[in-house]
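See structure below.
As you look at this complex, bear in mind that one protein chain is not there, while each of the others sits in place.
Chain IDs A and B follow the sequence of writing; residue 1 opens each chain.
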Amino acid sequence: MSNVTDILRIDGLKTRFFTDNGQVNAVEDLDVRIEDGEVFGIVGESGSGKSVMALSIIDLIERPGRITDGEIWFRAPDIADELVETDAVDGDYVDLRAMSPEQRGLLRGSRFSMIFQDPMSSFNPSITVGEQIAEAVEAQRRARSNPRSLDAKSQHYGLTDYLLGGVLSSKRYVSEPSLDRAIELLELVGIPDPAERAEEYPHEYSGGMLQRAMIAQALAGEPDVLIADEPTTALDVTIQAQVLDLLAELQTETGMTILLITHNLGVVARMCDRVGVMYAGEIVERGTLGDVFDNPVHPYTQGLLGSIPDLQGVAERLQPIEGNVPSLLDHEMPDRCYFADRCPKAMEECLEHPPELAVNDRGQHATRCYLAETEYTAAKALPTDYFGATEAPAEADTAPEEPTATDGGDHQ
Amino acid sequence: MISKRLKQSLRSELRTSLMAKIGLVLILLILIVAMFAPFLAPHHPTETRVSDDPEVDKTDLPPIGMGYETSETRLVDGEMQTVETTIEPDHSFILGTNTLGQDILSRLMYGARVSVLVGVLGALLATAIGVPYGLTAGYFGDRIDDSLMRGADMMLAFPSLVLAIALVGVFRDTDFHTQQIPDPFVLAARHDTLGSFVPRGEHVAAMPASITFPVTVTLVVALVNWVWFARVARGEAMAIRQEEYVKAAKSVGASNATIIRQHVLPNSLTPVIVLATIQVAAIILLESALSYLGFSETTLTWGYDIQQGQSAAATYWWIAFMPGMAIVIAVISINLLGDWLRDALDPSIEGEGGV
Partner (left out) sequence: MSDVHQPLVKVDGLEKYFWENDSLLDRLLGEDPIAVRAVDGVSFDIREGETLGLVGESGCGKSTTGETLLRLQEPTGGAVEFEGNNVYDLEGKDLTAFRREAQVVFQDPFSSLDPRMTIGRIVQQPLDVHEVGSKAERRERVRDLLERVGLAAEHADRYPHEFSGGQRQRIGIARALALEPEFIVLDEPTSALDVSVQAQVLNLLDDLQADFGLTYLLISHDLSVIRHVCDRVAVMYLGEIVEIGPSEEIFGEPKHPYTKALLESVPRASTDERDRERETISGDVPSPRDPPSGCRFRTRCPEVIPPDDLEIDQSEYRAIMTLRQRVEQRAISLETVGDEDRRVDDDGEFVVENVDAFVADVKAQILETTLPPREDEAVTEALAPLAEENWDTAAERLEERYGSVCERANPDLGGGTHPAACHLVSAPGDSRSDG
């Protein structure tokens, strides 16, 4: 709790979706500390809640979702000074959840920004890339100059401009200096001939170029924390390598913190200092890259690492994790280790939900698994058909490796 | 065809949307009225009540609650006198009467029969022409698509009303221009033995024994509107032929006919159903326009009634207003129904419901 270098501390975060099928616990009681200037990786499969966690941090959860509980402490001494009399302050830290939506909105872009998986749908197809980045620059400048003054917000941008902009398509929404800054940003992210490219529309960009442009847009407000949600998943490997290099370079230059969310263990290994492995809405194992990759304790982490075909090694049989990712529906989430039904080392203890346990004394490496403290013995093992018989009675006749159809789809 | 899921989605959409409820209620009302017009209509729809005797004459009576005063100057005993008279509504003519003394409400109820018949049959016919046409164009693509759809575009280039009038002119002299459809309820009421089972038997027996169904107009509205179905079906077919399940079917050697029947048609039905619903409204409007212009040959339709009331619209406004309202209500309620179907059948809501 007292580690002063943390930039972000998340305590007991719960994000839920209230759907027609029931309550979905997308993020369940999540604690995590992110240090200033590090690259923290969140790795997990689809439906593990990793993207929802990211959206929760920058407050972009939309209906039917809601953050129901938890605190998100963000280190920002200047804001803490301003808010000193409220509950939302603890030393240099402010609780994002306790701040007003207006105050929180001001942090978006200037303190936090986010890049998404699909750059194509993140840009407006009818406005040039340069203008869209300039808009972000403009918004940040206005927010910075004086957040409380309405005049500041309309600097260089009056009602007349707005009205004219609606009529004349050539009328720019953004001022000249912002556009210049946008071109600088495009150059920063390695787009050749940025002045020319700034005047092009998103469809004239390739996927890799557009991902770079999105990074440029995210950098417009010089954020302290960059949340990158599967930034390279839609890209080819050679382009992925370029974008990862770019992110690493920018991180060294600006010293910003990156929260990198991905399903690709290779990307995590390339980029991250510390890693959290997410499963069913919680972090099941976290630690330094070495802790998690070389010395995994949780059987899920082990299974994940065993599932990837090795690029160098000889063709051995893969060791997949049996079964499917759980549905996260509240009424289907029993009070036990969520992974127990797929776990090859499920024991009697696992029928009780495990707390986070330290693996060693150094304090970094922790896991939500009893194996951190006890050895697995066959004597304590649960019978193999234990969950097949009790958890999914309707599916009891299913082949054992596919207990039930649950990837968030509806059931009839 | 209708899966459990579809039913669920229809129901939940109906539950949440007030507009859908209103639309459904109105549609059901119109259908019931059209179907049971002989029972519900208070008078014979074409019976005229013109006479010199003010007691018998029932022309131009206002709707209930709309009594008005009129002044009349005439020669009385060699002197010009202005006589103020008050025209009181007659309680047996709820919506008033027209210049021939016919009951407007009864005419509207019988008019609904023609509108619903032409609307539904016209839309079905347009679907039957347009969907196979569009599916063929969209599924095969390239040259076939080019030539088929250019032909369809040419149809669209004509203003639909002008096209319709021209087509009516072509079909006018054929034998099937209009068709008399006997009314089963009236026949039953007039039947010696069945008659006693029909409620309000005497009343029903006095109703017209058949209705005039404008075959030409139905054909024409279908010929004018099928292009929309072709375009929608083509768009769907073009999307569906890219789907991997179509490629998979090809790879096992399924014929084009099999693929269209098994995959393309069922998966393109949703937007076609929505379109068909909305087209019923468009066709009702077109039919009204045609009968308004006198191309319909039936005199028991809403459009014709508007035309009849038009000349006297300044004083006897209700004669044209009432059938006008009937058209507006029918069109709006059908569109509400269409919106409901579209929202409920929306494929983006179908599919994955997860987070």
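Side notes on the structure shown:
The rule is simple: contacts are C-beta pairs under 8 Å (C-beta built on N, C-alpha and C of every residue); 3 or more make two chains touch, one makes a residue touch a chain.
Computed from a predicted structure; not experimentally measured.
Of A:Ile115, A:Leu247, A:Val297 or A:Val325, it is A:Val325 that touches the chain left out of the display. Note on the undisplayed chain: of the listed residues A:Phe18, A:Tyr201 or A:Phe293, the one touching it is A:Phe293.
For the options A:Thr19, A:Gln103, A:Ser175 or A:Gln242, the residue in contact with the chain missing from this view is A:Gln242.
The residue from A:Val27, A:Ala80, A:Met209 or A:Ala346 that touches the chain not shown here is A:Met209. For chain A, the residues in touch with the chain missing from this view are 45-46, 183, 192-193, 195-196, 206, 208-209, 236-242, 244-245, 263-271, 289-290, 293-294, 303-312, 315, 317-322, 324-325, 395, 397-399, 401-402, 405-407, 409-412.
Residues of chain B in touch with the missing chain: 3, 146-147, 150, 243-245, 247-254, 258, 262-263, 266-267, 350-352.
Here is the rule we go by: only the chains that are shown with their structure count from here on.
One inter-chain figure worth recording: chain A and chain B are separated by 55 Å, centre to centre, where each centre is the mean of the chain's CA atoms.
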